[in-house]
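All protein chains but one are shown in place.
We just call them A and B in the order they show up, numbering each chain from 1.
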Amino acid sequence: MVKPFLRQSPLAHLHLEARRPLGDGLPEAGIHVAERPHRSQIAVRGQATDPAFLQGIEKALGISLPTEACTASGKPGDLQVLWMGPDEWLVVGGPDNAALIISKLTTALVDLQVALVDVSESRTVIELSGKQARVVLDKGCSIDLHPRSFGPGQVVNTLLGRGHVLLHQTDHEPASGSSAYDIYVHRSYAEYLWSWIEDAAREYGLAMRS
Amino acid sequence: MSQINRLAHGGRIDRSKPLHFTFNGQAMRGYAGDTLASALIANGVRLVGRSFKYHRPRGIMAAGAEEANALVQLESGRRTLANQQATRIELYEGLSATSINCWPGPNFDLMAVNSWFHRLMPAGFYYKTFMWPAAAWKYYEHFIRRAAGLGVSPKLPDPDQYDQMNVHCDVLVVGGGAAGLAAALAAGRTGARVILADEQAELGGQLLGEQAEINGKPASHWLAAGESELAGLADVTVLKRTTVFGYYDHNFAGMLETRTAKLPNGGATTRQRLWHVRAKRVVIAAGALERPLIFSDNDRPGVMLAGAVRTYLNRYGVRAGSNAVVFTNNDDAYRTAIALKDAGVKGVCVIDTRLAPHGELPTQALQAGIAVIDNSTITGVTGKRRVQSVEVMTLNADASGVIGPARTFPCDLVATSGGWNPVIHLHSHAGGKATFDEARGLFIAADTLQASACIGAANGEFQLNDCLKDGFRAGRDAAAKAGFKKASRRKLPTAAVVDEAPARIIWALPTTKPIGQRGKHFLDLQHDVTVADVQLAAREGYRSVEHTKRYTTLGMATDQGKTGNIPGMAVLAQALGVANPGDVGTTTFRPPYTPVTLGAFAGRNVGPLADPVRMTPMHHWHELAGCKWEDVGQWKRPWYYPKDGESMADAVNRECLAARNAVALLDASTLGKIDIQGPDAAEFLNRIYTNAWSGLAIGRCRYGLMLKEDGMVFDDGVTTRLGENHFLMTTTTGNAAAVLGWLEEWLQTEWPELKVYCNSVTEAWATLTLCGPNARHLLAEFTDDMDLSADAFPFMSMQEGTVGDIPARVFRISFTGESSFEVNVPASYGLALWTQLFNAGEKYGLTPYGTEAMHVLRAEKGYIIVGQETDGTVIPQDLGMQWILSKKKDFLGRRSFARPDSARGDRKQLVGLLTGDPDMVLEEGAQIVAENRNNPPIPMIGHVTSSYYSANLGRSIALALVSSGRDRVGDTVYIPMPGKVISAEVTTPVFIDPQGERLHG
Partner (left out) sequence: MLLIPCPYCGEREETEFHHGGEAHIERPQDPDALSDAEWANYIFMRTNPKGLFHERWVHAAGCRRWFNMARNTATNAIIGTYKIGEKPPKGAR
């Protein structure tokens, strides 16, 4: 009936990977963009003060729960846990992994007062990188993203343009000044956010990354 | 026109780069580095516009942001900008500007007739004349608009782009003059993140217009070295052409950067950028503005500020006149006299209000052969479109009048100086106080609420050497307070100290007659407010400077009284008999310091980016199907799907008929969905909803109503029990975020003991609502693991299984009164399933339906829409929903039912209305009366909340809130509309299937 390949991310219809770069005459693109669709995402709620909860997470995922505000644990591209609030985290994994992660968590957190919700479908991820990535974000985001106050491993819920995003810095090269971010955006806002980024990045040159 | 006033050499303009421009249609030339004002003066233009009220001829009077007269309309068509100060427009090739405030032109202005009637236009003129009778306002308004004639707004969309930037810094330095540049260097050297913003095209501030020296060399050397050092500091940002226009709480500043100084715009760059700056420390080095002396007819073209005259000479290489008188109360203006003399201007003399001025500068002037007439004032100016001469007399002992013979000095330029005022506008924006320095007649920044400091001329330091010292100290200090303490051992630059004698402050200079009876002493040149106006206001009882400002409009023009406010305040103090003008106080400065284009505030939030468009997974299918959209919050929802040639009514009727006779499909993905988990989840719902939830079986659904504590309906929706401690709540589309916020508010602030977690899953699911007698047959083709029969899958229950091989939650709930299946699948499969349903659905008559049909269908059943049948003043009882109010528990809002207002017998109640004419569709919002008579007032008893044509019933239907409506069932009520009165019968609000057979079938 409905074939798995018909599964469609919120930006699939834009065929981003097939687009030519923006910014004629610029020697190189200051911004690279890609959609990273279908990541497994599980909202985890629980008490960070409960050692059993912390141990359970570590046991199930092999990485610790980030209890420091606005930080992430794990490795970009691999399993990660993003801090969302004092009792709320987002476990992120590769595509089609949510059921397995939930079952591991359920087993490890049995008898604890927690909530696990599969929200993989709620958001897509736009990966933004390049020398001008930070400046583009500065056009619509009030967080201080200067390397002195924000860096890889930090994650914030905030506003970008006129929409809400979860902004996770994944990389920074001091030598080149290049930074990389994963922008988690609710799927209904994804096309707006893409348009916003395309507009803001135009002056720096924008290229698609596969 | 040739540049008759351009000096052969000197200035910072580039004579190798000539530029062409037009002013009022006349072709002129200037140079790169000119402003429009300097180029106009170079070309001998004296008259640039007319004043606001009296339409008196006016010329350029300043060289910067304080310019009150030289407002122009810049360019025409889409890019036109109104009321631009010629002193702040950088000249560019092809510039075109015209005068404002005059029609047909500045040399012959029909409205100048106003000045003949000036006795009829005193202070408070608008209030006195035009406020009565009220009905006459429409005539007056036309006259005022035409007569006021300020610039013209563009009629077409602005083709240029504006954008915004958010930045954070340790030290924001406002102003790139001597003090500001010094502060930026000192702060930057510590490694702090520094932003230096200056409104001009070049750093240097007042230095650009002076012949000053630093370290024994021309100041330009130090400026260039400083700028180049800043450019080498990685964390220092220098923004030229950038005005810090507003300063707000917690060290937040708004800056406007002009990025394409040269119109028209080129390339991908935005024309202007609005910067939002959050600074740890702010150093305000905004300089000082010169204030004029207030004498009779001080508005004549050719009367200019002395510092501006000097700036035109030194910076732009233009002389503002060929025969000049300098009129001053202080030493500084002697610099202008000397510079004029050096530039070959004839007959330069100085009129000084002081007795025997003896400072260093007057001595130099005398040595240069400049005549000084002391203890004197200008008592009159001849020449309407151009100063021709001034009349000078000696001041009497207390300067209240003049004595002796009048001498006449022929001149075409009067350079006047009443001293300098620190620019404390930004300090004041953010709540800073000011104290009055009586000796110097100026306000100095005092207490501030912000982490900021005013330095240099902005703090009343007028010696260059002091400005440099102050700047370096303030820069170091600000950086240290922001945590950067690295010391620098560099030797600080110095400048020669010039000994200046005190000024003699006389606020309104006398003539041979009482003020107001000979000529006009202008305080506010742009709004034509005179000393006599302020004195009149005082006589009429005005005491507060804030009230006087509004009554006389002093300082309320686009220049915000940068030159006139302080003399005006002092004149008020004198008129009130207050000894110290500081006791009258100053008005509060408000942002913006200089006008900001609305485009910059909008930034890129225009056109498609004006507001996010939220899209469901099936959005693009709807678009291809040619649907019309309805905006619900930020969501786009299909409103209806017209086929070729169909009207809206045709399409909606077809969709409604399909939903009740075949099968129709609605995209309901926008409904809010909240996952609620925890051992106290049922108890939580008991408190939030009006009905009871503990007994709801797993897999069953229940409708709930949410109230605010005042008892008014807030939201409704169906909640399903997924597990013992697990519920899924749905909310209305528009209230999804508000309801989640409401739940969190109560959980976090009032009931932290409840073990419940709420998570939004709105975006995780695509919701496809199949509705109609064929819905079951169609859905059955897509699932083999769910029994869809009415017995196995009753109304208000939920099953999990697969639909089209996709994991799905299917709910048997209905908002149409028809047998319905709400299919929820993971959002990314929504479009695929939707498409597959249509591939298979043709044989069942599958029709997509939109929100309009949904609204009609639910109204046929009398189902309410929160926000349509309710408006924040409606309690459940008004809606006939007593059945949903539990009597066994407390819930939010319950106590308010006993409030006298809730218990009133005549509250509006939900009823149906059937018009006498079945084809007559009432207007939503129409008022309802009980009697059909023609002599108002007729008491209103209610209003129409929903009204449609129902194809299923073959007639119109309406829902209404009517006072004691349920008692009126069977009565006839009336809806008066323009040209007719419509009668309607009051009915119960259910028009179709009152027994619910379709629903359960």
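Basically, contacts are C-beta pairs under 8 Å (C-beta built on N, C-alpha and C of every residue); 3 or more make two chains touch, one makes a residue touch a chain.
Just so it is clear, the model here is predicted, and its values are computed rather than measured.
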Partner chains on view for the chain not depicted: A, B
Omitted-chain contact residue, chosen from B:44, B:431 or B:918: B:431
Options B:250, B:843, B:904 or B:933, residue touching the unrepresented chain: B:250
Contact with the hidden chain (one of B:438, B:750, B:787 or B:997): B:750
Residue, one of B:709, B:785, B:917 or B:931, that touches the chain absent here: B:709
Hidden partner interface residues of chain A, rising order: 69-70, 84-86, 88, 142-143, 156-159, 164
Interface residues of chain B (partner: the chain not displayed): 248-252, 278, 431, 449, 709-710, 741, 744-745, 748-750, 752, 890, 894-896, 898-900
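Note that in this section only the chains that are shown with their structure count from here on.
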Complex contact set, residues of chain A against chain B: 1-3, 6-10, 13, 23, 37-38, 43, 45, 87, 113-115, 117-123, 135, 138-142, 144, 146, 148-149, 161-163, 186-193, 195-196, 199-200, 202-203
Of chain B, residues touching chain A in the complex: 163-168, 193, 268-270, 276, 278, 604-605, 608-609, 611-617, 620, 635, 675, 677-679, 755, 757, 759-765, 782, 804-806, 826-829, 831-833, 836
